[in-house]
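For reference, the structure is listed below as structure tokens.
One chain of protein is taken out of this complex; the other chains stay put.
Our next item is chain A:
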Amino acid sequence: MEKKIIHALKTGSDPFSMLRPKEYAGTKQDPHMVPSITDKRIVGCICEEDNTAVVWFWLHQGEAQRCPSCGSHYKLVPHELPH
């Protein structure tokens, strides 16, 4: 019944990560919104375009965290999987 689920969510949300992630500025006012089905998710920040060293860190629920390298803000957005 995956198809029903996917069609039901052409309402705008994308719980199955089928579309490209939205662009955010990464500032305190406009942090990267990171969807998650648990209370933490690994984030890999490519600080500058074409960087070959990806900065990995756990993003926890709650206040926005900053990338240890470039300082962009990331905020976890927990959501329920449809079922």
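Basically, a contact is a pair of C-beta atoms (placed from the backbone, for glycine too) under 8 Å apart; a residue touches a chain by one contact, two chains touch by 3 or more; residues count from 1.
Note that contacts and distances are computed from a predicted model.
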- Note on the structure: Omitted chain per UniProt, picking from "Cytochrome c oxidase subunit 3", "26S proteasome non-ATPase regulatory subunit 4 homolog", "Nuclear pore complex protein Nup85" or "SKP1 component dimerisation domain-containing protein", is "Cytochrome c oxidase subunit 3"
- Message: Touching the absent chain: which residues on chain A qualify?
- Response: 1-4, 6, 15-18, 37, 80-81, 83
